[in-house]
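Here the complex is missing one protein chain, while the rest keep their positions.
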Amino acid sequence: MSTLTQAARPSLLRRWGGLLLWLLLLALLAIYPYTGVTGSALFTATQVFVLVTLASNWNLIGGMTGYVDFGHAVFFGLGAYSMGILVTRVPLAFSPELSFWQALPLAGLVAALFALIIGLPTLRLKGPYFSIAMLGTFVAMREIIRILRPITGGGTGLDLPPVLNRVNEYYFMLGLMGLVVALIWWIRRSEFGYTLIAIREDEIGAEMRGINTTMHKIIAFMIAAFFTGIVGAFWAWQNTYIDPDVVFIEQRTVEMVMMSMLGGLGTVWGPPLGAVVIYFLQDVVWGNLLNFHLMALGILLILLVLFLPEGILGSLGDPSSTSLGRLLRRAGRRQE
Amino acid sequence: MDQFLQALASGLLLGGFYAVMVLGFSIIWGVMGVINLAHGEFRMIGAYAAWALFRAFGLDPFASLVIILPVMFVVGYALQTILLNRVVERPHLMALLVTFGVSISLANLYKVIYSADPRSVPVSYNGSFELFGVTMPIVKTIIFFLALLIMGLLHTFLHHTRLGKSIRAAAQNKDAARIVGIEIHKVYAITAGICIALTAGAGAMLSPTQAIFPFMGPPFTLKAFTITALGGLGRIPGALLGGLLLGVTELMVATYVPGIGTNLGVAVSFVLLVVILIVRPQGLLGGLRPMEVE
Partner (left out) sequence: MRRTVLLLSVLLTLSLLLAACPAPPVPQEAQPAPAQEEAAGEAMAEEGAMKVIRLGAAVSETGKFAREGKDTRQGYQLWVDWVNDEYGGIKLGDERYKVELIMYDDESDPDTTARLVEKLITEDKVDFLLGPYSSGLTKSASAISEKYNKIMIEGNGASESLFERGFKNLFAVLTPAGNYTQSALEALAAKGAKSVVIAYEDTAFPTSVAEGAQKWAKEYGLEILGVETYPKDVADVSAIMTKFKDLNPDVFVGGGHFNDAVLFTRSAKELNFSPKGMVITVGPSNPKFVAEMGPDANYIIGPTQWERTMAYKDEYFGTAEEYAQRYEAKWGEPPTYQAAESTATALVLQIAIEKAGSLDTDAVRDALHSLDIVTFYGPIKFDETGKNVAKPMGAIQIQDGNILVVAPEAAAVAELIYPMPSWDER
């Protein structure tokens, strides 16, 4: 755990340098809409923020705590449906824009509450059994949403008011992404974060040292669910309609897992990096492969696991740990 | 009463198919601890193979098993040797991701080859016969009895042959098996070969009753989870029990709940999965492997 030892060194620059750079980047991003870009460029950036936020959230439970959640999109879906139901079925406010802000925290809370209910029993499960239980929860929830037609609109779904404003959406997601990444950064350095990593490395040992592992796991799970729910609610608003098959798609969980993996599980900056890389790889490179691009995605995943299992950051931290890392190091040495 | 008998018969036939479909998944998981997320895709490949053989040579899907089983054994053997043996002793997430990668690649490869249009094998004997006032589909009845036969053969193989015994030994205690001179990776490759062949065979058998399309796999992989959780890992009687239980439950719910019955049947099967994992994670019959291995 190279990052662990690095972070433990109390060098002021090392401790705060990262945050400083991140703030600088945030400021840069904040003026982005005023640099003459079009709505679609803003929308693209917003989509990247969505992915970064989702991947970071997943990383909190899947990477840091080591509970590989294969159904995390269930919280996305619950958030989206909470937004959809609150906006279309409950008279909240006078204008659609206002009702968005009222429904947003509720959507997050619904997701977090569900995380509490489902997490209490499932987080006791070890290894793949947790993954499968969450996958089952995810699919079951999709079918339940379908059946609850009077509330959820069934398979037809719900239409949200088409109030779109790309600039506002951009700033909203930028803010949310900043908040989530900062939170993860803080958690990673806090007592709470160390406990999560202790649970990942040796749960029984942590328990024996008197740590209430259940409580820590549940809290991490709820935080991850809360923000995933918020993102889901935002997505519902931005897409202007939801139905079970656009909201509850396995692909969304897969993206979260892959992005975290590619960047480096359990690191703060890995999942955002992975999200950016995958988004643009998909868009720029594989867009040209047309029919083969999903196949290429599958093959990339296999290669990633075989040759870069610790992700980009993990491999950079300890170059000799993977074959690609060794290759990179050799290339670097030749340059010097 | 008639409706009940009909639902029961349909449920049992569906369950028999579920059982043979899930075997390969359950044994791979039980023996080497790998959850094969590409399971449904191998079933899809089997169905397409049966379809292609039927279209090209007019070969009956059941007869085509003679070709499909050995070919897919080689495919499974190769898959294990090239890919899975590299991750089998690493954290389980690695194997999950590799098989998931295989799943996406295969489904999309088949989409490129065969297009997304559904295919179907129109055998001449796809009608029905009456038995005690219950309508029995001919093809599904054949599948049911063939499934029982396959399970019987496999059981005999695992318990009464040297190779079968080494597979079970590898499942129960990898290190001990190594010490007594069993080549674990080779045993794993043979296991994977058998399981992939079985799965593709199940797909081929089902091809006359369903639409065949490239993305038919994932729903079956999910069902396989439920059945395995119901019956326990890697056990043939468990797979049979789990399959029958799920088949009958789905059909009963679908028959007796008006309007949304079929939806509810599907939902129930996944709720059941979560509940079983929480309440009785070793499955109803217990498994080949201790559940708390990690």
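For clarity, chains are labelled A and B in written order, and residue numbers in each chain start from 1.
Note that in this section a residue touches a chain if its C-beta (ideal position, glycine included) is under 8 Å from a C-beta of that chain, and two chains touch if they have at least 3 such contacts.
A quick note: this is a predicted structure, and the numbers were derived from the prediction, not measured.
Among A:157, A:193 or A:309, the one in contact with the hidden chain is A:157. Although one chain is not drawn, the whole complex shows that of B:16, B:61, B:101 or B:137 it is B:137 that touches it. Touch with the chain that is not drawn comes from one residue among A:29, A:183, A:218 or A:299, which is A:29. The set of chain A residues touching the chain not shown comprises 3, 6-7, 13-14, 17-18, 21-22, 24-25, 28-29, 32, 34-45, 47-48, 143, 146, 149, 154-157, 159, 162, 164, 166-167, 238-241, 243, 245-246, 267, 269, 272-273, 276-277, 279-280, 284, 287, 290-291, 293-294, 313, 316-317. Counting the whole complex, the residues of chain B in touch with the unshown chain are 2-3, 6-7, 10, 14, 111, 115-120, 122, 126-128, 135, 137-140, 208-211, 213, 215-216, 219-220, 250-251, 254-255, 258-263, 265-266.
Please note the rule applied: only the chains that are shown with their structure count from here on.
One inter-chain figure worth recording: chain A and chain B are separated by 32 Å, centre to centre, where each centre is the mean of the chain's CA atoms. For chain A in complex with chain B, the residues that touch the partner chain are 68, 70, 118, 121-122, 124-129, 131-133, 135-137, 139-140, 143-144, 146-147, 149, 250, 254, 257-258, 261, 291-292, 294-295, 297-302, 304-306, 309.
Residues 35, 83, 86-87, 90, 92-94, 96-98, 100-109, 111-112, 218, 222, 225-226, 229, 260, 263-264, 266-267, 270-271, 273-274, 277-278, 281, 291-294 of chain B touch chain A in their complex.
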